[in-house]
Every structure is written in structure tokens, then in C-alpha cells.
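Only one protein chain is missing from this complex, and each of the others stays in its spot.
As written, the chains take the letters A and B, and residue 1 is the first residue of each chain.
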Amino acid sequence: MAEVEDTRKEEPVDSVGPSEGTYKLPDDLYIPPDALIVILEAFEGPLDLLLYLIKRRNLDILDIPVAEVTDQYMAYIDLMTSLRVELAGDYLVMAATLAELKSRMLLPRPSEDEDEEDPRAELVRRLMEYEVFQHAAEQIDELPRLERDVFPAALLRPDHLTHLEPPRVELRELLAAFAEVLERVKLRKPHAVETESLSVRERMTQLLDRLASTGGYVPFSDLFSRSEHRQGAVVTLLALLELLRDGLVNVVQHGFHQPIYVAHASSQS
Amino acid sequence: MPPRPMHAASEIKQAIESLLFVAEDPLSKEQLVSLLKDSEIDVDSGRLPQEVEAALASLHVDCAQRAYELVEVGSGYRFQVRSEHNKWVARLLLHRPRRYSRALLETLALIAYRQPITRGEIEQVRGVAVSTQTMRTLLDRGWVRELGVKDLPGRPMMYGTTSTFLDYFSLRSLEELPPLRDIAESGSGAMNDEVVTDRD
Partner (left out) sequence: MPPRPMHAASEIKQAIESLLFVAEDPLSKEQLVSLLKDSEIDVDSGRLPQEVEAALASLHVDCAQRAYELVEVGSGYRFQVRSEHNKWVARLLLHRPRRYSRALLETLALIAYRQPITRGEIEQVRGVAVSTQTMRTLLDRGWVRELGVKDLPGRPMMYGTTSTFLDYFSLRSLEELPPLRDIAESGSGAMNDEVVTDRD
């Protein structure tokens, strides 16, 4: 029920947001449009976002320009708010931490006190530690994996042996199994159920047609039409995210500063 | 490098061997030919049927020293344990933990709540393929039965539960299965209305 109401309120996207004209997608945004897809889809929390902001600009993690990074972080928070993406409370906690850090950095530091710790030290430590595990997660993802890279060789069993002492099952086990399935189904429902509108579906089809007819990788930014303004860009973006989630398109980027390309998933294999 | 027929033949053989070892069902010659078609193997597609036949014959010879053999059954070819080793298989099956896999329970639950349902529909919900072994176990146990084919391309089989299933779980009828809403609540979190109403 609540979701239905949400969808209704969703309609006038342009009226939502802190102030009209602050955000113009995709041209004017502080975060470049080709980074948007990455941002919207994939941040795993405030540390992840911060790391991204730092790396994207090739900043030194040990000497973070707090003011600059804070501004970008806030821009992201505002953007999410304007797109009505619900942010975890952790993002807001980090926003407060950054704001405090920014103000502390403005204070003159007593240079005679050698022991005075850089106010950024704790944040730096957390960022670096998180980065280590981010990297570890990527490596685990690349390990040869059953069902994807490794296929056990199996022989079919002699039929008459399958009847040996069948295991017992209790009803509650069956129900628990089903509850899991339902939970998974729910999770695999589009996270953008509320924002998914006909126009997004339509745009998905348009994008697929276009990618299929091009037959190769298309620069991400080419998918946005300058004439469509903000709402059109958002619809395109959501459509791309949907396609990406369904595995219908592939997105590649060869590095932080490289352009992002999109291709129809079937055009490569 | 000019194409060497021997090379193609050995690649075809290895391809077939891999396919037979991962397939859940026997594969027919026609299936094998179509799986090998339009690949980088340098062989004229008109010659593929003979090549497949030759590879199968060669595989048959190869496994003379192995504990398995290549057999042809109704629907095609499969590798299976030579019957003289069945005693080992039986030992293994008796030793294994007496539990059904989660995949089996989930499949059974889906059939119970969503019948009639096709294998494709089950796979769609679960997000992974349903193995033939799973379906066969459920059918063997008499908990699930085939209800007839669905009028769709490919004419997939529809499945439903049996009275043996009801008996086993001490249910008088399917209505006695707990309503989905309760499961969801006892599971975790609120249910998506859409999924719940899907039942009817």
C-alpha cells in the first residue's frame, strides 16, 4: 500500500529536491555524468563513496583535502535526496563527521605540540582498512567459482540406487525453504519498484534497440540526449540500471578517468 | 596455420566428453551436433554428424580402462558407473547425510504452493537451474507428479503434488498448508504484497 502512494508522489520529479535549478543532469552536476551510473548503482556505504571520490580525483588518501571532499560528499547526498533515493543513516553520520572534520581543519593547529594527532587520522585509518577488504572482495570474486568457472564432472547414478532410504523431511523445513525463496524473490524485485514507470520500461526498450543496432560499445554519455533535460536523463539512467541489473547490457570502464561504454549483452559473447 | 582434421576431431571428442559429464540428462546425437555447430571448430557443419558419431565411438573405446562406460539409452548417450561398481555407489548413498538439499526442498515448496508449475517457472523464481536429479527424486518419492504439458512453446511439463505428499506431511488438503503470509512473517520481514497475492 505504502508503495502505491509513493509511486504517485513520484510523478513530478522536478518539484522534488531542495532547490530548483541546483541540479541539472547530466551537464551541470559536480559529479560528472559518466560517474553517475557508478554512483547510483554501486555505493556500499559512506566509506565506499568517500574512497571513490578520493580515487577519482587521484587525491592522496593520507592528505585528504577535507573541504573539497566534504563538498563533493554533500553534493552526492543532496543528489540522492533529490532523486528520492533513501540513504542509510550511516551516510548521514559520515556527513556529520566530515562537517566536524572540516571545521577542525580550519582551526590553527598548535604546531609546538608534536603529539597532536592529525584530526583526519581516524578517518584515514578506516578508509585504508576498508580499501584492503574491498580489494580482497574483488579478488574473491575472481577466484575460479563453481557454477561459473568450475563444473564438476558427474556420472548419473544407477537408477535403482536412488531409492535407498530416502531422507526424512519435516513440514517446517519445507516452509522455511519456501520462506527463503519468497525472501529472495522479494530481493530480486527491482529495487526501483517505486520509481519504475512505464517511461522507464519504454526507455529500456529504446536503449536496447539502439545498442543492438549499433552492435558494439556506445559511449555512456551518448545515450543521453541534451534536449531532454533532467527528467529525461533520470529516466535514461534508471533504464540503464534496470538493464544492467537484468544483465541485458554490459558496462565497461578501463579505469577511473576513462570513459564508460555500454553494450548490448548479447553483442559480445 | 592450415586446419588439421585430426585437431578438429580431438576437439570434438573433448567437447562431447565435457558435455556428457555436465549434462543432467543423456544427450542425443542431434543435441550434440547442435551444441557443436557454429563454433570455432574447423569442420564443415555438414560433416558434423559423422564427426560426432566417430567421437562417440572413440570415447566408448577410451573408457574401457575406466570405472565408467558410455551407454546409449532411450534419449541419447550418457556416461555411467559400470554396474560392477554399484556396490560402492550404494555405500556412498548409505553414508551420506540423511537430508535433502535446500534446492530440493525449495523446489518441492514451490510446486506445493504454485502448482501447476513448470520447471522453467521454478527456475525463474529460484534463479538457478533445477537439476533433473532433483525432479527425479521428487517424482520417485511420489510427492510430485506430472500434470500434463503447458500450451507454450516447447510444451513444458507442469508439476503438482500428490496425495502421498499430503499424507507424508499429515495434511488433509493443500488448504492446510500454512498461508504464505504467515510463512513470510515467521520468516523475516514484511512480505511484498505482490508476491503474496500471486498465489491465486
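Convention: a residue touches a chain if its C-beta (ideal position, glycine included) is under 8 Å from a C-beta of that chain, and two chains touch if they have at least 3 such contacts.
The structure displayed is predicted, hence computed values, not measured ones.
Novice: Among B:84, B:151 or B:175, single out the residue that touches the unshown chain.
Specialist: B:84
Novice: From the list B:8, B:129 or B:171, pick the residue that touches the absent chain.
Specialist: Of all options in B:8, B:129 or B:171, contact with the hidden chain holds for B:129.
Novice: For subunit B, which residues reach the chain that was dropped from this view?
Specialist: Answer for subunit B: residues 13-15, 17-19, 21-23, 35-36, 39, 62, 65-68, 81-82, 84-85, 87-89, 91-92, 95-96, 101-102, 123, 127-129, 188-189 touch the chain left out.
Novice: Residue-wise, where is subunit A in contact with the chain that is not depicted?
Specialist: The list for subunit A reads 42, 44-48, 60-62, 88, 90, 94, 121, 124-126, 128-141, 143-155, 157, 180, 183, 187, 247.
Keep in mind that, in the parts below, only the chains that are shown with their structure count from here on.
Novice: For subunit A and subunit B, what's the span in angstrom between their mean Cα positions?
Specialist: That pair's centroid distance is 35 Å.
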